[in-house]
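Let me begin by presenting the structure, written as structure tokens, before commenting on it.
Selected chains only, in their assembly positions.
We call the chains A and B, going by the order they appear; numbering starts again at 1 in every chain.
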């Protein structure tokens, strides 16, 4: 019974069905009928004109966006524990041509205007220091917290007031939408987000993520960078079909709700053990080594997270019997 | 009846079957059971130990290999019409950190030792000129010619004598194997090739290409570069499964033979019109504008290739009735 991560779960059947339907000759790259429907499909979801590119990884989505938002000599404000800083092997530096991540602290990997302003205001405007050119946040955060629409808008307003681009790493954006009840637009474009990495792979997809550009001027350069970084697949229709299946059938939202609900059950069981409030599909709890061993002895797999903590992640298709069993096992500790 | 390219054809059913079989929880990235079988499966095919990475595009395979073979200040000898020079949007420069493609001429996008030596020997060894650090060839070439085992070995020997790494862009490597009758090893590692971009997408695959490293020392750095360039998919098992299906069922060879046979039929029809000998699955023929229009009027689609020439490409599942019809239409011109 695995609670390691949502990034290795099986694929939603509708995704395979959609790929099978796309299995006929069409124009290569993104010239096919499915790829051409993406802008409209996502435009309907966000209630405005958008430009959407399929890519195969969140890292590619994040870093293509960042490369579009900052010059090579620029800087990107992000949390010290952001995925782009910690777990992407220097991909932001690679895609941007050497821009610098400017690290900001905050509990639960969540940023505030105050924390950002504290870092930004210390940067001298001279040519010796890397300037801040963009802000990147993750919603839900790496610790499963969510930014509300209001919190995002506050960050977006601050970013704009300093001329910063605004990127949202939405590897678990669906979980954030499900959690907050806010509209996709309220959490992004209405709040000043310029580019969204809209994750599907952690949420039942196979190999397609969506890079959603709210600023149409970004599209041409980022499309060229996509090709240049080897991310323009020739049979792109199979990626576009995945995204359309997830969006048009509202599977993205149903899946996220299911994963969140499973995490909620575990959170309720964990009670005082919780390290952070559980707002999406990740549960961090305090367990001693002996307790962790006891859970594993019952067949539950998960990551240790530093000393005395464990991380549990629930997936879109998490077996609810296993969740229930784990919840009881936690309660019984 | 489309003869545009082999890169947009439908996917072989075995590929989908293999993906469906991989559709269960496993370790993420390349830690799953399928990915772990790749080295052995390709090792059996090449008769030696190899390190194999799945990637989703030939551009990624090519440029990851090149980044492993040359320093950022280095140079790569390739044909002036090589895909890496003409159609990859500067991806080699991006992945290598700005290495330079050193262009060499030759009919049919095919290189010879003499042509290479002519370019190499003109480069001053001083620090003002970019030195040649690697050789990259394409087999089958961009014009559908093939390098035999002997020709490849001659190039490899020359490359080694000058300390150059040797990369083979095998977007249509299967077609070259099918055409020459040589073993995969004879066309690669036995001939001195260090890294092979082994293409499957043009040959019935969906989204998985194999980067085959014959020099095991290249693997660690290239695996880090794969992650860093956003090419490490979390659900890698679906890519590995595609490759295994193609290799273990010998589908790769059967598909290439089918595509080559279709091209052969067209070549026989074209006769004197051929611009190049047809050795794989591409046919370049001389046609006037009126003749091209006549073919299109009969329902045949293809690329114009400069003035007075057309390119026809056959796929693994090309409808043989359409091929026959096109052959007759060409004969009737």
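Convention: contacts are C-beta pairs under 8 Å (C-beta built on N, C-alpha and C of every residue); 3 or more make two chains touch, one makes a residue touch a chain.
What you are looking at is a predicted structure, and each value in this text was computed from that prediction instead of being measured.
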- Message: Taking the 2 displayed chains as a starting point, can you state how many identical chains form the whole complex?
- Response: 4
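Keep in mind that, in the parts below, only the chains that are shown with their structure count from here on.
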- Task: List the centre-to-centre spacing of chain A and chain B in whole Å, with centres computed as mean CA coordinates.
- Result: 34
- Note on the structure: So, in the complex, the side of chain A touching chain B is made of residues 2, 4-5, 7-11, 16, 19-20, 23-28, 32, 55-57, 59-61, 63-64, 88-91, 94-95, 201-202, 206-207, 224, 227-235, 238-239
